[in-house]
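Note that one protein chain of the assembly has been removed; the remaining protein chains are unaltered in position.
Moving on to chain A:
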Amino acid sequence: MNAPHLLAVDGLGKSFDGLVANRDISFVIHAAEIVGLIGPNGAGKTTLFNCLAGFHTPTTGRITFEGHDITGSTPEAAAALGIARTFQIVRIFHSMTALENVMVGAMLRNKRVPEARRKAEAELAFVGLTHRADTQASDLTVSEQKRLEVARALATEPKLILLDEVMAGLNPTEVREASQLVHRIHQRGIASIIVEHVMEGIMPIAHRMLVLDYGAKIADGTPAEIAENPAVIAAYLGE
(Lines give C-alpha, C1' and ligand atoms only; values in the text may rest on other atoms or scores of the structure.)
Protein backbone atom coordinates (compact mmCIF):
# COMPACT_ATOMS: atom_id res chain seq x y z
CA MET A 1 0.00 0.00 0.00
CA ASN A 2 1.83 3.07 -1.24
CA ALA A 3 -1.06 5.48 -0.89
CA PRO A 4 0.24 9.03 -0.60
CA HIS A 5 -1.98 9.63 2.39
CA LEU A 6 -3.74 7.58 5.05
CA LEU A 7 -7.18 9.14 4.95
CA ALA A 8 -8.79 11.23 2.25
CA VAL A 9 -12.13 12.98 2.70
CA ASP A 10 -13.62 14.38 -0.48
CA GLY A 11 -16.67 16.64 -0.56
CA LEU A 12 -18.21 15.08 2.51
CA GLY A 13 -21.68 16.27 3.52
CA LYS A 14 -24.10 15.04 6.12
CA SER A 15 -27.59 16.29 6.84
CA PHE A 16 -30.23 15.08 9.25
CA ASP A 17 -33.78 15.62 7.97
CA GLY A 18 -32.70 18.76 6.12
CA LEU A 19 -30.50 20.04 8.94
CA VAL A 20 -27.01 20.30 7.47
CA ALA A 21 -24.32 19.21 9.94
CA ASN A 22 -21.41 18.83 7.51
CA ARG A 23 -21.11 20.43 4.06
CA ASP A 24 -18.53 19.84 1.34
CA ILE A 25 -15.61 18.99 3.66
CA SER A 26 -12.37 17.85 2.03
CA PHE A 27 -9.01 17.14 3.62
CA VAL A 28 -6.32 14.48 3.84
CA ILE A 29 -4.49 12.96 6.79
CA HIS A 30 -0.98 11.57 6.50
CA ALA A 31 0.46 8.67 8.47
CA ALA A 32 1.40 9.52 12.08
CA GLU A 33 0.14 13.08 11.68
CA ILE A 34 -1.43 14.92 14.63
CA VAL A 35 -4.35 16.98 13.40
CA GLY A 36 -6.48 19.17 15.62
CA LEU A 37 -10.14 19.58 14.68
CA ILE A 38 -11.62 22.70 16.20
CA GLY A 39 -14.63 24.91 15.77
CA PRO A 40 -17.40 26.53 17.79
CA ASN A 41 -20.09 24.38 19.39
CA GLY A 42 -22.35 22.86 16.78
CA ALA A 43 -19.78 23.28 14.00
CA GLY A 44 -20.14 19.60 13.06
CA LYS A 45 -16.98 18.11 14.59
CA THR A 46 -18.62 15.11 16.22
CA THR A 47 -20.75 14.47 13.11
CA LEU A 48 -17.56 14.37 11.06
CA PHE A 49 -16.04 11.90 13.54
CA ASN A 50 -19.12 9.73 13.33
CA CYS A 51 -18.90 9.69 9.52
CA LEU A 52 -15.21 8.75 9.60
CA ALA A 53 -15.73 5.98 12.16
CA GLY A 54 -18.71 4.45 10.32
CA PHE A 55 -21.36 5.55 12.80
CA HIS A 56 -23.04 7.85 10.24
CA THR A 57 -23.47 7.35 6.51
CA PRO A 58 -22.47 10.56 4.74
CA THR A 59 -25.17 12.15 2.58
CA THR A 60 -22.63 13.18 -0.06
CA GLY A 61 -18.93 12.76 -0.71
CA ARG A 62 -16.37 10.02 -0.36
CA ILE A 63 -14.05 8.78 2.38
CA THR A 64 -11.05 6.63 1.48
CA PHE A 65 -8.72 4.99 3.98
CA GLU A 66 -5.49 3.47 2.66
CA GLY A 67 -7.09 3.36 -0.77
CA HIS A 68 -10.26 1.58 0.42
CA ASP A 69 -13.53 3.37 -0.13
CA ILE A 70 -15.07 3.31 3.35
CA THR A 71 -17.94 5.73 2.70
CA GLY A 72 -20.92 4.50 4.70
CA SER A 73 -19.10 1.47 6.11
CA THR A 74 -19.97 0.11 9.55
CA PRO A 75 -18.08 0.96 12.75
CA GLU A 76 -16.87 -2.62 13.05
CA ALA A 77 -15.50 -2.55 9.49
CA ALA A 78 -13.79 0.78 10.15
CA ALA A 79 -12.24 -0.64 13.32
CA ALA A 80 -11.00 -3.70 11.44
CA LEU A 81 -9.35 -1.46 8.81
CA GLY A 82 -7.55 0.52 11.52
CA ILE A 83 -9.73 3.48 12.55
CA ALA A 84 -10.22 3.66 16.32
CA ARG A 85 -12.13 6.25 18.31
CA THR A 86 -12.96 7.49 21.77
CA PHE A 87 -16.28 9.06 22.74
CA GLN A 88 -16.99 12.61 23.83
CA ILE A 89 -19.01 11.26 26.74
CA VAL A 90 -17.04 8.23 27.89
CA ARG A 91 -18.55 4.86 27.07
CA ILE A 92 -16.59 2.45 29.20
CA PHE A 93 -17.76 -1.09 29.96
CA HIS A 94 -18.71 -0.31 33.54
CA SER A 95 -19.22 -3.88 34.76
CA MET A 96 -15.69 -4.83 33.73
CA THR A 97 -12.31 -4.05 35.24
CA ALA A 98 -10.04 -1.55 33.51
CA LEU A 99 -7.94 -4.42 32.18
CA GLU A 100 -10.97 -6.26 30.80
CA ASN A 101 -12.11 -3.10 29.02
CA VAL A 102 -8.83 -2.95 27.13
CA MET A 103 -8.89 -6.71 26.49
CA VAL A 104 -12.11 -6.28 24.49
CA GLY A 105 -10.22 -3.89 22.22
CA ALA A 106 -7.23 -6.23 21.92
CA MET A 107 -9.50 -9.11 20.89
CA LEU A 108 -10.07 -7.45 17.52
CA ARG A 109 -6.63 -8.71 16.42
CA ASN A 110 -6.28 -11.78 18.60
CA LYS A 111 -9.26 -13.64 20.04
CA ARG A 112 -7.19 -15.67 22.49
CA VAL A 113 -7.74 -14.42 26.05
CA PRO A 114 -4.14 -14.75 27.39
CA GLU A 115 -2.73 -12.82 24.40
CA ALA A 116 -5.44 -10.19 24.72
CA ARG A 117 -4.58 -9.81 28.39
CA ARG A 118 -0.89 -9.33 27.65
CA LYS A 119 -1.63 -6.72 25.00
CA ALA A 120 -4.09 -4.96 27.32
CA GLU A 121 -1.52 -4.81 30.11
CA ALA A 122 0.93 -3.16 27.73
CA GLU A 123 -1.64 -0.55 26.63
CA LEU A 124 -2.67 0.17 30.23
CA ALA A 125 1.00 0.78 31.01
CA PHE A 126 1.23 3.07 27.97
CA VAL A 127 -1.51 5.35 29.31
CA GLY A 128 -0.29 5.01 32.90
CA LEU A 129 -3.13 2.97 34.37
CA THR A 130 -1.28 -0.18 35.38
CA HIS A 131 -2.01 0.41 39.05
CA ARG A 132 -5.76 0.52 38.25
CA ALA A 133 -5.88 -2.64 36.11
CA ASP A 134 -8.10 -4.61 38.48
CA THR A 135 -10.35 -1.72 39.46
CA GLN A 136 -13.89 -1.79 38.19
CA ALA A 137 -14.03 0.73 35.35
CA SER A 138 -16.98 2.59 36.85
CA ASP A 139 -14.87 3.32 39.95
CA LEU A 140 -12.20 5.20 37.95
CA THR A 141 -12.07 8.99 37.88
CA VAL A 142 -13.28 10.75 34.72
CA SER A 143 -9.68 11.52 33.76
CA GLU A 144 -8.76 7.85 34.19
CA GLN A 145 -11.81 6.74 32.23
CA LYS A 146 -10.75 8.95 29.33
CA ARG A 147 -7.29 7.41 29.36
CA LEU A 148 -8.92 3.98 29.57
CA GLU A 149 -10.83 4.72 26.37
CA VAL A 150 -7.57 5.70 24.69
CA ALA A 151 -5.90 2.46 25.84
CA ARG A 152 -8.90 0.46 24.63
CA ALA A 153 -8.78 2.15 21.22
CA LEU A 154 -5.00 1.66 20.93
CA ALA A 155 -5.39 -2.04 21.71
CA THR A 156 -7.19 -2.45 18.36
CA GLU A 157 -3.87 -1.58 16.64
CA PRO A 158 -5.22 1.41 14.72
CA LYS A 159 -3.46 3.46 12.08
CA LEU A 160 -5.69 6.41 12.85
CA ILE A 161 -7.23 7.29 16.19
CA LEU A 162 -10.07 9.77 16.59
CA LEU A 163 -9.90 11.45 20.00
CA ASP A 164 -13.08 13.28 20.97
CA GLU A 165 -12.40 15.87 23.67
CA VAL A 166 -10.00 13.78 25.73
CA MET A 167 -8.76 16.91 27.51
CA ALA A 168 -12.11 18.39 28.50
CA GLY A 169 -12.56 18.75 32.22
CA LEU A 170 -8.93 17.99 33.06
CA ASN A 171 -6.76 20.14 35.31
CA PRO A 172 -3.61 21.81 33.84
CA THR A 173 -1.31 18.97 34.93
CA GLU A 174 -3.62 16.38 33.39
CA VAL A 175 -3.86 18.43 30.18
CA ARG A 176 -0.08 18.39 29.92
CA GLU A 177 -0.06 14.62 30.47
CA ALA A 178 -2.73 14.17 27.82
CA SER A 179 -0.68 16.24 25.34
CA GLN A 180 2.33 14.07 26.03
CA LEU A 181 0.20 10.97 25.53
CA VAL A 182 -0.90 12.22 22.10
CA HIS A 183 2.71 12.88 21.21
CA ARG A 184 3.70 9.35 22.23
CA ILE A 185 0.86 7.96 20.10
CA HIS A 186 2.37 9.90 17.18
CA GLN A 187 5.77 8.37 17.95
CA ARG A 188 4.22 4.93 17.54
CA GLY A 189 3.37 5.90 13.95
CA ILE A 190 -0.36 6.30 14.61
CA ALA A 191 -2.13 9.32 13.13
CA SER A 192 -4.61 11.15 15.32
CA ILE A 193 -7.45 13.59 14.73
CA ILE A 194 -8.28 15.41 17.92
CA VAL A 195 -11.48 17.30 18.59
CA GLU A 196 -10.60 19.72 21.34
CA HIS A 197 -11.74 22.93 22.96
CA VAL A 198 -8.70 23.06 25.22
CA MET A 199 -6.43 25.17 22.95
CA GLU A 200 -3.39 25.12 25.22
CA GLY A 201 -3.57 21.32 25.05
CA ILE A 202 -3.83 20.95 21.30
CA MET A 203 -2.00 23.94 19.76
CA PRO A 204 1.54 23.02 20.93
CA ILE A 205 1.40 19.42 19.66
CA ALA A 206 -0.70 19.56 16.47
CA HIS A 207 1.08 19.44 13.14
CA ARG A 208 -1.96 20.84 11.47
CA MET A 209 -5.36 22.26 12.43
CA LEU A 210 -8.70 21.90 10.68
CA VAL A 211 -11.34 24.47 11.57
CA LEU A 212 -15.05 23.89 11.05
CA ASP A 213 -17.80 26.47 11.27
CA TYR A 214 -21.48 25.90 10.46
CA GLY A 215 -20.59 22.46 9.11
CA ALA A 216 -18.02 23.67 6.57
CA LYS A 217 -14.23 23.71 6.67
CA ILE A 218 -13.06 27.32 6.97
CA ALA A 219 -9.35 26.79 7.54
CA ASP A 220 -6.64 24.12 7.23
CA GLY A 221 -3.07 24.92 8.24
CA THR A 222 -0.40 24.93 10.92
CA PRO A 223 -1.43 26.10 14.40
CA ALA A 224 0.45 29.37 13.82
CA GLU A 225 -1.38 30.03 10.54
CA ILE A 226 -4.72 29.19 12.10
CA ALA A 227 -4.18 31.60 14.99
CA GLU A 228 -3.73 34.46 12.51
CA ASN A 229 -6.51 33.43 10.13
CA PRO A 230 -9.18 36.18 9.96
CA ALA A 231 -12.00 33.69 9.18
CA VAL A 232 -11.11 31.64 12.26
CA ILE A 233 -10.92 34.71 14.48
CA ALA A 234 -14.27 35.84 13.16
CA ALA A 235 -15.85 32.44 13.79
CA TYR A 236 -14.65 32.37 17.37
CA LEU A 237 -15.16 35.99 18.31
CA GLY A 238 -18.10 36.83 16.10
CA GLU A 239 -18.07 39.57 13.49
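What to note about this one:
Keep this in mind: a residue touches a chain if its C-beta (ideal position, glycine included) is under 8 Å from a C-beta of that chain, and two chains touch if they have at least 3 such contacts; residues count from 1.
The rule is simple: contacts and distances are computed from a predicted model.
According to UniProt, the chain absent from the figure is "Branched-chain amino acid ABC transporter permease", selected among "Cytochrome B6", "Branched-chain amino acid ABC transporter permease", "Phosphoenolpyruvate-protein phosphotransferase" or "NAD(P)/FAD-dependent oxidoreductase". Set against the missing chain, the residues A:Lys45, A:Arg85 or A:Lys217 yield one that touches it, A:Arg85. The missing chain, though absent from the display, is touched by one residue of A:Val20, A:Val104, A:Ala168 or A:Met199; that residue is A:Val104. If you put the missing chain back, the residues of chain A touching it would be 53, 55, 74-76, 79-80, 84-85, 87, 91-97, 100, 103-105, 107-108, 111-114, 116-117, 134-137, 139, 152-153, 156.
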